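A single protein chain has been omitted from the complex, and every remaining protein chain is retained in its original position.
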Amino acid sequence: MTEEVWHVHVQRVSYKETDQMRVVHHANYVNWFEIGRTEWMRESGLPYSKVESLGLLLPVLDLQVKYFKSAFYDDCVAIYTRLNALSAIRLGFYYEARKIENREMTFPQNTDTIEKPEGELLATGSTQHMWVNAEWKPVRVPQKAPEIFALLKERYRY
Amino acid sequence: MTEEVWHVHVQRVSYKETDQMRVVHHANYVNWFEIGRTEWMRESGLPYSKVESLGLLLPVLDLQVKYFKSAFYDDCVAIYTRLNALSAIRLGFYYEARKIENREMTFPQNTDTIEKPEGELLATGSTQHMWVNAEWKPVRVPQKAPEIFALLKERYRY
Amino acid sequence: MTEEVWHVHVQRVSYKETDQMRVVHHANYVNWFEIGRTEWMRESGLPYSKVESLGLLLPVLDLQVKYFKSAFYDDCVAIYTRLNALSAIRLGFYYEARKIENREMTFPQNTDTIEKPEGELLATGSTQHMWVNAEWKPVRVPQKAPEIFALLKERYRY
Partner (left out) sequence: MTEEVWHVHVQRVSYKETDQMRVVHHANYVNWFEIGRTEWMRESGLPYSKVESLGLLLPVLDLQVKYFKSAFYDDCVAIYTRLNALSAIRLGFYYEARKIENREMTFPQNTDTIEKPEGELLATGSTQHMWVNAEWKPVRVPQKAPEIFALLKERYRY
């Protein structure tokens, strides 16, 4: 790996995301990582709506989350996303959710690219995905959609 | 109206449904009412999966909820559902969510038909729906799916 | 009413919010309106976290939603919020959810104040709330927290 580039997306914790422990319910991080990955794809020129219009789906095969600190109502949370695995048929992402200060929210569209995640680490996660077609049969992306594979390869730093 | 028949479905409050006020977040009642209506349809011989296989959808046009008492984690909640409006193109349901005692959960599949709702009233609600086809164009059910309309009419007591 | 001022908050539809009708599930609008109301309060100098630190809660008594058009995955949705009822013990909000173009997302923090809602109307909604203390007993805000009532009154245009 020569250099890492992270995509970052910022959002606030909503009331609905808390539970009676007064912290964010752990299942919400799974949604946050999905939003991180979706925004990563948009920024890479691969909005997921375009992917689906090519007849491709990208279901989740495997999910892992490690929880370090709790997030609270109204916290600003930055979701950092990075592509960490790429093959002809699979894709993997790594995520960090970090609490940041309000004043750091300066970018339009809540989204940016940075070199080093900042803020207090709340959780890390990873997901593995497989390319399938509309009938849920595995698809080799370099053959089926070479322009998508080229864009992904460009973003892959390992 | 000669007689009312209610469909009842029972479920427990999950941890995920609580918020930091230590009560069930108000948006969950919307999901509960949907489950009540889905189970009502199944019991009427109209499982929603069958409705969709006929190319029909039943989107929500209007939703109202009145909240009276809070529900708490682990409460047993009975969702009472009744058809309260029926025309060639529309359908309306009325709901009551009530807290019941554990010992009242005696039926298989969590579901039953009764004449009078019991338990402590938590919330009431209503939804209005319109029949549309796969292209979201309005559909007259008596013409398009007379067997469905006949089943609905049989359940309609007003 | 002399002039209306709307608070607007913009967000994207996430994949999790869609259902198998390929549109946003109707229950999500309830969450969106909560986010709109929370952001309205923050902008009014009343972040909900501060309200709770004063020992006050603001549960929902009544909820109404009317659905006009479907929202789709990846749509940019603007949530417009306005205070439409205010008394010593109650509060009411009115909401509009509208689809907007991406290019209209130009403000930091996704939030702004405007005079006239723009975009394609998806749904309208309203909620009624009551002020209660930590024991869920009704509270008269002008007596219990006059500084909060003053801020609310300033925003109330009817």
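Letters A, B and C mark the chains in the order given here, with residues in each chain numbered from 1 onward.
As a working rule, a contact is a pair of C-beta atoms (placed from the backbone, for glycine too) under 8 Å apart; a residue touches a chain by one contact, two chains touch by 3 or more.
The structure presented is a predicted model; accordingly, all values stated were derived computationally and were not measured.
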Checklist entry - Contacts of subunit C with the missing chain: which residues? => result 15-16, 18-20, 22, 25, 27, 73
Checklist entry - Footprint of the hidden chain on subunit A, which residues? => result 21, 23, 26-27, 30-31, 34, 57, 59-67, 70, 136
Checklist outcome for this item: Across the whole complex, the chain not displayed is touched by subunit B residues 14-16, 31, 34-35, 38, 47-49, 73-74, 105-110
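Rule of thumb we're sticking to: only the chains that are shown with their structure count from here on.
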Checklist outcome for this item: The distance between the C-alpha centres of subunit B and subunit C, rounded to whole Å, is 27
Next on the checklist: Using the touch definition from the top, which residues of subunit C touch two or more other chains?
Outcome noted: 31, 34
